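Right after this comes chain A.
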Amino acid sequence: MKILFKGGRVVSPQDNINEIKDIALVDKKIVLNPSNIKYDRTIDCKGCVITCGLIDVHVHFRDPGFEYKEDIYSVAEAAARGGITTIVGMPNVKPAVDNKTVVRYILDKGKETAVNVLTSGSATKGNGGETLAEIGEMMLEGICAVSDDGFPIQDASLMRRVLEYTKNFNLPFMAHSEDKSLTKDAQMNEGYNATLLGLRPWPRQAEELMIARNIMLASLTGCHVHFQHVTTKMGVDLIKLGKKYGIPITAETCPQYFTLTDDACLDYNTNAKCCPPLRTKDDIRAIIKGLKNGIIDIIATDHAPHALEEKELEFQGASFGMVGLETALGLCLEQVYKNKFSLEDIVEKFIVNPAKLIGSKQGAFSTQELGDLIVFDPKVEWTVDVNKFASKSKNSPFDGMTLHGKLKLTVVKGEICFEDA
Partner candidate 1 sequence: MGLISKNLIDLKSTPKSDINLIIDTAFTQKEILSRSVKKVPILKGKSVCTMFIENSTRTKNSFETACKILGADVIGFSKTGSSINKGESYKDTLLTLEAMGVDLFIIRHFASGSSDFAAKTVKSKIVNAGDGMHAHPTQALLDMMTLIEHRGSIEGMTVLILGDVYHSRVARSNIWGLNKLGAKVRICAPMTLLPAEINSFPCEVYTDLREAVKGVDAINILRIQLERMNAGYFSSIYEYNRFYGIDTDIFKSVPKDTLILHPGPINRGVEISSAIADGPNSVIVNQVTNGLAIRMAILYLMLQGENR
Partner candidate 2 sequence: MNKVLNSREFKRIITRMAAEILEKNISCKDFAIIGVQKTGVYLAQRLIKEIKKQDDINIWSGSINISLYRDDYDQRVAKTIAPSQIDFDINGKTIVLVDDVLYTGRTIRGALDAIFDLGRPERVQLAVLIDREQRELPFSADYVGKVIPVSKREEIDVHWKEDGEEDAVYIKKITK
């Protein structure tokens, strides 16, 4: 199969390309300077942008253990429909990703899907936060990172050992920063809205304290600590400080944290309940600024599917999290449309830097083995409709939102796996 992508703007900083040019897919491989051969198909990409596929380092597969919310097949399809060609699973499934058998299960099942499925491994056995998991064994089996997502390690001494042990196997540690003693029963960001709604408040300091601690432990151990879902202004400032000290840290945020404030929880909208919680306008400004100036390295989704019956509840009974795979690109491009980000920012935060974090070759066309690319039109207006999601779960606070910038086509491993009708 030979496909020519004609007339699109190709943006790939790692390949030093940012221009309108043709590229081709020939026998599943990307050809950056296509020759004048006969193509099976020519796709008109005029007005569109072509990049490597998005790499999402923060996804909850819910498989094994919670397949009613999502499974590896459905999460992969949702990713393809969102322009995300590589997904990294979090270890808080059941059984936990704390041994090589579960790692093998996920990776093998992932190979049956259209996208690149990777997984992180849990830092502790059963996500229990007490004893170390077999990180070395999991490394050999193919995990790309270690994480405590969903079950943040509270004990500083154990965290120190975890980081030392993770560094031992040259893996990055993806940290969910939350001091649980400050978030007991907490439901939403501490502030006016929480007081108004009478919901238990979640102070930003619970996140910031742990970011500070984890920066210091990264400094102590030399382990690369990647801060997941950063949501607050001071969180960004702390990471800036840590980087200034030369401590090996990176950070991510998610589209919801630069799009929504805790106003989204008014009306007790459980789809806006997530962990960490949505914050304030000031935080959004700081997050966007942090992304612009490189303090925050990565955009990830924290795609957290939940069944209807886990969300159609009183607020305090509802589960934390929202699906994100099928809205992330649109929400990022909306910021481009509003001139808050440039296209190059998106490519760097959602392709180049995530690839570096997990040691993937898919962040540049020239290093890809089989071709991963996406084509999107940054101007096209569309409306989010959860009923069209491929994900098994529909818990999105963005349902009904109009966005600018729409995916046209996804190629993974050299094959078209999604094309907008």
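The candidate set was assembled so that all candidates are chains of the complex that A comes from, given by their letters.
Everything that follows uses one rule, which is that a residue touches a chain if its C-beta (ideal position, glycine included) is under 8 Å from a C-beta of that chain, and two chains touch if they have at least 3 such contacts; residues count from 1.
All figures in this text were calculated on a predicted structure; none of them were measured in a lab.
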{"item": "Candidate from 1 or 2 that touches chain A, complex-wide", "value": "1"}
{"item": "Complex contacts: residues of chain A adjacent to candidate 1", "value": "190-192, 194-201, 267-268, 309, 312-318"}
